[in-house]
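Pasting in a structure now, in structure tokens, and then I'll have a few things to ask.
As you look at this complex, bear in mind that one protein chain is not there, while each of the others sits in place.
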Amino acid sequence: MKKNLICVSCPLGCPIEVEIENGEILSVTGNTCKRGDKYARDELTNPVRSLTTTVKLIGGALPVVPVKSSKPVPKDKMFQCMKLINEASIEAPVKIGDVVIKDILGSGADIVVTNNDSGK
Amino acid sequence: MLNYDLVVVGGGPAGMAAALQAKEEGVEKIVILERAETLGGILEQCIHTGFGLHYFGEELSGPEYAGRFIAEVEKTDIDVYTDTMVLDVSKENVVTAVNNKDGLIQIKAIAVVLAMGCRERPRGALSIAGSRPAGVMTAGTAQKYVNIDGYMPGKKVVILGSGDIGLIMARRMTLEGAEVKVVCELMPYSGGLKRNIVQCLDDFGIPLRLSCTVIATHGKERLEGVTIANVDEKLKPIPGTEQYIECDTLLLSVGLIPENELSNGVGIELDRVTGGPVVDEYRETLHKGIFACGNVLQVHDLVDYVTEESKIAGKGAANYIFGKKQGGTFINTKGINGVRYIVPQRVNIENEEDVKLYFRVGQVYKGAKVVVECDGNILSSKKKVMLAPGEMENVKITPEMLKNMNENSEITVRIEE
Partner (left out) sequence: MKYDVAVIGAGVVGSLITRELSKYNIKVALLERANDCAMGATKANSAIVHAGFDAKPGSLKAKLNVRGVELMKVACEELNVPLKNIGAFVVAFSEEEIPHLQELLERGKENGVPGLEIVYRDELVKREPNIGDTAVAALWAPTSSIVCPYELTIAGLENAVTNGAEFLRNCEVKAIKQNNDSFTLETTLGEIEAGIVINAAGVHSGKVAEMIGDTSIEIKPRRGDYYLLDKSQGALAFSTIFQCPTKMGKGVLVSPTVDGNLIVGPSAIEHDDGDNVETTAEGLETVYTSAIKSIPAVSLRNAITSFSGNRAHCTADDFIIGSSEKNKNFINVAGIESPGLSSAPAIAEMVTGIVTELLGDVEKKSAFNPLRPAPVRFREMTSTQRAKLVEKNKAYGRIICRCETITEGEIIDAIHAPAGARDVDGVKRRTRAGMGRCQGGFCGSKVVEILARELNVPVNTITKFGGKSDIMYDKTK
């Protein structure tokens, strides 16, 4: 069986063809880098996505600060992650890389700040 | 009147890269004038990842990408005025700006880099019929409300236009609890990156309707719904295909327009297709000493290319300031057969470095060739798996190729199927 995917690892968006037989991946073609191969295998077994959103910032120049997952989180846990992030908050000053939530939902990914805010 | 060697108008990724490059080339007095409260430009609200893969070899969010340049600028003696609006650039390269700390500022510059970026096409340009309620806004405006101001601009959303900002906002609104009902695209293909269709729409089951547009808005005070309809080959709505969709928000992602009011003020010639100035390979406009780079020159899809282009402009400005590059023989570049435009529009044939010609195609091509020709000689011909209007392409012109050209030469780039 053949399955066609669009790689989301980078903006190139390579069209990938995966050959599967009895649940086993026989070949991955169409990708132009190693990340594409990994994406295709992950996508068929345990699809993951980077998560970016904002978190409440207390005492900041802005009311929220952007955050991202330090590595992709399981696709089916995105909304659960959002719920936890929406309940969290962090106090200014913050800088890029500050951790808001460690190992969110046991995914191994941290929720980290992606902008600086030195406060009001 | 203040004096600077280089005035950079705009402190987004383009302006910062140009200023940093000029600094590296040895330009002493540089100032960046930025209208927002902080450096970073539009990247500050682009909190999704996808930036920097080419330039930094890793995937960053917008603020992170900008953050790296802001940190670099802070390490230098480049002066920065934020919350400062440039009102005018004169023919003598005098820049007039204003802010609420220093008042009116006038700066005499040897060189000026224009890096004002672009703005979104508003509703008016679309002639959508119907009422004029609250709840109709550009995707970028919504992005600012959600990511910077921390407010939701709506709960039930229809998006018109499948450009990247539209797609990104479909996911962003969904993650924050809104229901995105449909993304309509007038063209038979999406203008956005393929991966954004996968991870912003497909992942959340948001339908993308191609060859479909919004023909009317409804609701007196707040938007209550829109009528969508399919369009024919001439992009005209097909009677009988109208469908009412209840929603309180219509986000428009229908194209970006370079912001060239200042360029127009100086009388700089603009390219009718790009909407940005006509430039040479160093991104110098036809007005001596005024350079342009980033989205004010041509709308880019990747910030990495903005950085690349702006470094070229920064270097060009430095050369100009040092009097290194003056005159020469310029020839024109021209996109034909499916190539909508080329930047730069002119190239100095005495140039001794590789020149990349950036271009966009007018439709989707599969397995077509990109052919570069000059005076009947094929300079290069390369087969591409895929060419799409949403993705900027480039071809390389080497000094060896330029050597054989004369003042009557013209470089053409075309698509061969």
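In order of appearance the chains are A and B, and numbering begins at 1 in each one.
Rule of thumb we're sticking to: a residue touches a chain if its C-beta (ideal position, glycine included) is under 8 Å from a C-beta of that chain, and two chains touch if they have at least 3 such contacts.
Computed from a predicted model, the values in this text were never measured in an experiment.
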item: Identified contact with the non-displayed chain, of B:100, B:326 or B:408; value: B:100
item: From B:76, B:131 or B:243, residue that would touch the chain that is not displayed; value: B:131
item: Options B:29, B:54, B:68 or B:119, residue touching the unrepresented chain; value: B:119
item: Absent chain, residues of chain A that touch it; value: 54-56, 63-64, 86, 89
item: Residues from chain B at the interface with the omitted partner, ascending; value: 35, 83, 85, 87, 96, 98-104, 106, 119-120, 122-125, 127, 129-135, 137-138, 140-141, 144-146, 148-155, 176, 215-218, 220-222, 237, 257, 259, 261
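One rule holds in what follows: only the chains that are shown with their structure count from here on.
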item: Separation of chain A from chain B, taking each centre as the mean of its C-alpha atoms, in whole Å; value: 26
item: Chain B-touching residues of chain A, taken from the complex the two chains share; value: 5-13, 15, 49-54, 56, 61-64, 66, 68, 75, 78-79, 82, 96, 114-116
item: Sites on chain B touched by chain A in the complex; value: 37, 44, 47-50, 53, 59-61, 63-64, 67, 146-150, 172, 175-176, 193-195, 197-199, 203, 301-302, 385-386
